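This part shows chain A:
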Amino acid sequence: MNIEELKPILNNIYIEGNKICVNNNLHKTLAFLKDNYYYDMLKSITAVDIKNAIELIYNLYSTENEEEVLISVKVEKEAESVSDLYDSAIADENEIYDMFGVYFNGHENLKRLYMPENWDGYPLRKDYVQDDTRLAWNDNNDEA
Partner candidate 1 sequence: MTTTTKLKLNLGPQHPSTHGVLRLILELDGEKILSCEPDIGYLHRGMERMAEGLTYVQYLPTVDRIDYLAGFFYSELLCRTVEQALGVSLSERVKTIRVTMLELCRIASHLLWIGAFLMDLGAVSPFFYAMREREMILRYFEKLTGQRMMYNYFVFGGVRKDIDYLYDIEDIINIIPAKLNDYEKIISENPIFIQRTKNKGILEPELAINNSITGVNLRASGINYDLRNSDYLYTDIDFKPIVMSGKDSFTRYKARLEEIRESIKIVKTCITKLKKNSNFEQKLINPLTLKLPDGEFYSEIEAPRGLASVYIKSQEQDKPYRLKWRTGSYYSVNLLRKLLVGEYLNDAIAISGSLDFILPEVDK
Partner candidate 2 sequence: MNYLYHLYIEFLTKYGIPKLFGDITFYVLPFCLSAAVLMLVVLFLVLFERKLLGWLTQRKGPNRVGIWGVLQTLADALKLLLKENVTPDKVDKFLFNLAPILVFIPAMTVFCIIPFSAEYTFVNTSTNVILYLVLVAFPMLSLFLGGWASNNKYALMGAARGIAQILSYEIPMTFVVLSVVTLAASMNMTGITLAQYSRNGLLGWFFIPCIIGFLIMFICVLAELNRCPFDLPEAESELICGYNTEYSGMRFALFYLSEYTLLFVNSLFMSIMFFGGYLSPFGVYLSQLLFGDTHLGTVLVYFEQAFWLCLKAFMIIFVIIWIRATLPRLASFDLLKFSWTILIPLAIFNLFIAVFIKYTMGGALCGLS
């Protein structure tokens, strides 16, 4: 696949390193790639906290053409869910919600996965507070 080909079809995309960056038409891009270029497997979604935003990297793979492509999108608190296109996104998005607090619109069942239900904060964010005093079991103020 030639990335240049996509530019006229999907506006608002640009290339950064080996990734295709899309701004706010993530779902549209993935649907287009799945339909037209047989990117049928979403290997993984990687989230990185880049201080002012969360970067989501979608690693797509085509079992037919044996090609791989990386789609990147920068979001703040909310993102579009692609769980209707790829079942595996249900798991990945849930993990990212748990670890980064990104809310995926359209995901059927977002819940805390590794952390307890009543946990405050998202551990993999850079602004995560270790030993958060909001959590009852970390209450260090009661020394008296």
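These made the cut because all candidates are chains of the complex that A comes from, given by their letters.
The definition used in the following text is that contacts are C-beta pairs under 8 Å (C-beta built on N, C-alpha and C of every residue); 3 or more make two chains touch, one makes a residue touch a chain; residues count from 1.
Keep in mind that what you see is a predicted model, and the values were worked out from it rather than measured.
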Single touching candidate for chain A, where 1 or 2 all sit in one complex: 1
Footprint of candidate 1 on chain A - complex, ascending: 17, 40-44, 46-49, 57, 63, 86-88, 90-91, 99, 113-115, 123-124
